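Only a single protein chain was left out; the remaining protein chains are all shown in position.
Presenting subunit A:
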Amino acid sequence: MANNLTYVQLSSCVNPSFWNKLTELKLNVDKLDEASRNIWGYFTNLNKDCVNSILEVDSTSYNENFNDQKLYIPFHGKILNKNTIEQFKECNKTDLINLEGKTLLESIKNGEVIKDPSLLNVFSILCFADLKKYHYYYWFSFPVLKDVIIEKGEEIFLSNKFTTENIYKLYNDFSALTANQKSYFIVEYASDELKLHKLEDKLNYITFENHTQYYFAFYNISSNNIPGSQLRNYVALILHYCPFLEEETQNFIAFILSREGSKVTCKDSTVFELKLPKADHGQNWVGWEKNERDKMGPKLANMKNTLDPNKLADDAVDLNLKLMKWRIMPNIDLEIVKNSKCLLLGSGTLGCSVARTLLAWGVRIITFVDNSTVSFSNPVRQSLFTFQDSVDMKPKSKAAADNLKKIFPGVIATGHQLNIPMPGHSVGESMLEQVRENVKKLDNLIEENDIIFLLMDSRESRWLPTLLGSHHNKIVINAALGFDTYLVMRHGTFNENLTETHSTCPEGFRTISGNRLGCYFCNDITAPGNSMKDRTLDQQCTVTRPGVSQIAGALAVELAVSVLQHSQRNSAPAFYQITNKAAELGCEIENQCVLGLIPHTVRGFLSSFNQVLPATEKFKQCVACSTTVVEEYRKNGFEFLLQVFNSSKFLEDLTGLSEMFKETECVDVWDLSDDEDE
């Protein structure tokens, strides 16, 4: 009962390092050259637990010499890397594989294959690499002769035909072969003994009379008793040198390695009786690999995640945060942090440290605003600048954005050189349009962003952003520094209705709802004026302890992230201790959000290494966030602002502060400077 032999096809298995090396060669060596390149494929059937017979390629495939690691047999390959996707598509696949086949036939005829039998095992890769996207289109072929009909006779396991001793000896002889001799060899059975011969040593001695004592052995690519398709190339070789075997029955060994415990054995190899066809060295070759949809067509490897350093950095940053979520805080909302657009008004020590902490939290959109250039004193304190930036006198906002992208290319960072108009800084006729423009730009920036950080170096420059933050109802985080003190706070939400919303509050604490929380100016009852002229007390302090800005910058971001975790965002209430009773009672408010407390204000004192968390109510005559001021801006817009810029007294009159001043003698001014180190 004769059946025609069926075959197993190889499957390609590309290691990531193969694409890595291809990219390197394309960029540095080949450039626009399309010449094909010789490569090695690796095959073994050990250490595999898979249904396919796989041929591996990796970075060492491009080496001159094959490194068998005592484990692999070589496949001789060629890679043809096309310059464009069109050339890749237009390439004639039939011509290509027939050309490969022709070369193989020649090496059979000229005897090269006899010396190096591994030459019967060939493959080629047609490829196009889109290096911008890290997309690799590729198509493997494993050329074998078409239309070779072989009839299968008896098949039997090696272990059922020969003694254990013989099989053991055969494996030892096999192990001693060089890698390229392992692919195809001859086994002789004579006087109850198995002997292994190299093709070049024995092929010429096989005759019609003695051929039954010989077995043509091949290292089979399949472990399940079906020969690999490369057998057809072997048969072409055999019939060329032993034409007397045409239409004769001949013994073959499909040689495979397997494990018996830890030890390697060849006992699971199969002996086949095969009836060979007539020699017909046709010109038609087949062997293009099917793709994952089981169609004849190329495959696409998307290696962006593996090879694009930008993507690697992007994923690594996110993964670091996800580990925090997975391992410590399953309920933290990282997406809301990542998707928050942050506006940093001021790009000095605070701006730099806020930006870096935002980056660490995975924030991707960061916009800097500043009006100065990098000076020589800046780089040591302001963590985003270098000496060269000061030599180049780069604008701070731009230098900060550029350097942030150098640290992490995944961030969308932009810088705007912008003077923020200030109360009491009169606007001359010539500057009017510029100031109008700046106000409009700032208004747009605040509207576009989700979190506004006030990190400037003067008190009065915070006024307009505070007002605009209230007007657009954004999360506003304010940080200011003294010599060894810092203030970090969140502004309350703007809402005409100031009624207290009820929230439960543990003993020893009081609560202020988010719509009643104050802003930076609520605590101070003079309008911000020109500090150079009017206010000498808390604005002239120009030095801070170097660590203060790092602490305050980090706290500003952590406060913002906590606000984002609360369902009410900036409307989240704030708690504060009314007596020491809370501490005595051991009462703590820990779970206001998943990260813990969301204070209104953090005030720190470095001299005592102490920190307190007061909360203050909105001042109804506040010059920046009161209903009167916001409504006035909503009604009169720039005209109103202009009046304030020209005279900060206007604000005091508007809010009734002037009236109040008459009543109050003593003005308690905060001992805090807004200045940084300039």
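The definition used in the following text is that contacts are C-beta pairs under 8 Å (C-beta built on N, C-alpha and C of every residue); 3 or more make two chains touch, one makes a residue touch a chain; residues count from 1.
Throughout what follows, contacts and distances are computed from a predicted model.
Asker: Name the absent chain as its UniProt record does, using one of the following: "Prenyltransferase alpha-alpha toroid domain-containing protein", "Ubiquitin-like-conjugating enzyme ATG10", "Rab GTPase ypt7" or "Polyglutamylase complex subunit TTLL1".
Answerer: Choosing among "Prenyltransferase alpha-alpha toroid domain-containing protein", "Ubiquitin-like-conjugating enzyme ATG10", "Rab GTPase ypt7" or "Polyglutamylase complex subunit TTLL1", the correct UniProt name is "Ubiquitin-like-conjugating enzyme ATG10".
Asker: Tell me which of A:Leu131, A:Ala316, A:Ile336 or A:Leu432 is the one touching the absent chain.
Answerer: Per the contact definition at the top, the residue touching the missing chain is A:Ala316.
Asker: Where the complex has a chain not shown, which of A:Leu71, A:Val543 or A:Leu613 is the residue touching it?
Answerer: A:Leu71
Asker: Hey, which subunit A residues sit against the chain that's not shown?
Answerer: Given the touch definition above, subunit A has residues 11-16, 18-19, 44, 46-52, 54, 56, 69-71, 136, 257, 259, 261-264, 299-303, 305-306, 312, 315-316, 319, 323, 326-327 touching the missing chain.
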